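Here the complex is missing one protein chain, while the rest keep their positions.
Chain naming follows the written order as A and B, and within any one chain the residues start at number 1.
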Amino acid sequence: MSGKKYIIEGAGLPNWSNPISHAVVVNNMCFISGQLAINSHGNYIQASIKNETNLAFSNFFAALSNAGFSKEDVVFIDIAFDDLKDLPVVNAIFMKFFDEGKRPARTIYQAEALPFGGKIKITGTAVKDLTS
Amino acid sequence: MSGKKYIIEGAGLPNWSNPISHAVVVNNMCFISGQLAINSHGNYIQASIKNETNLAFSNFFAALSNAGFSKEDVVFIDIAFDDLKDLPVVNAIFMKFFDEGKRPARTIYQAEALPFGGKIKITGTAVKDLTS
Partner (left out) sequence: MSGKKYIIEGAGLPNWSNPISHAVVVNNMCFISGQLAINSHGNYIQASIKNETNLAFSNFFAALSNAGFSKEDVVFIDIAFDDLKDLPVVNAIFMKFFDEGKRPARTIYQAEALPFGGKIKITGTAVKDLTS
């Protein structure tokens, strides 16, 4: 079991000014901060739901990767929408990232507002399977 | 410790079209997807808050059961409301399902909207106590 790690910067991660870690690793678990459509310079990139979703997932997976986890380890995802009408577009992207039969549990809802006025925020938990 | 499991279908679970797992089990933990008032055919059943809450909990407990967990293992529950005025009705049901003194931690809030225009969404985490 590897030691505790705070992922603050790393390849592909936004250089943000938030007073938080992108991810924290402890005892084979990885807790990932809410990821938005923010580019590497820390700027929110207002775009189509497709592009915001891809950018938010890119940051999510970068946090995961810098933490030493892979997308197969993701067991739970929390997606906040600015508008739930965007769900079909998000689902199409989601299905490409996660293989059928091995998809995480998920919860979704429409927030009144997301940081920067973003369209989507993706948070989640990854756990390494100690039995495999 | 049992191996990783993705609960996609099972007794009492809605046959839904969502590209996710109802629950994922890893290392004695169970992560449950947001459960709504959806019947076994995957259709949202608009009803009173009492009936929607009972149906959402029925799906929540079905996910838990198919995952090999019991309600005593539930350590955290996240309930999203369409209207927090419904809290007394939800609390009455909640108190019947979870025994006094052994109730999970919980967080509640009012979302701007829930999938299908539902009144309530229930998500949570269960963990088997390895010391018992």
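Note that contacts are C-beta pairs under 8 Å (C-beta built on N, C-alpha and C of every residue); 3 or more make two chains touch, one makes a residue touch a chain.
Note that the coordinates shown come from a computational prediction; the quantities given were computed from them, not determined experimentally.
Chain A meets the missing chain through residues 1-4, 6, 8, 18-24, 26-27, 29, 31-34, 78, 80, 111-115, 121, 123, 125.
Seen from chain B, the chain kept out of the figure touches residues 28, 75-77, 84, 87, 91, 94-95, 98, 100-112, 125, 127, 129-132.
Keep this in mind: only the chains that are shown with their structure count from here on.
Centroids built from CA atoms put chain B at 22 Å from chain A.
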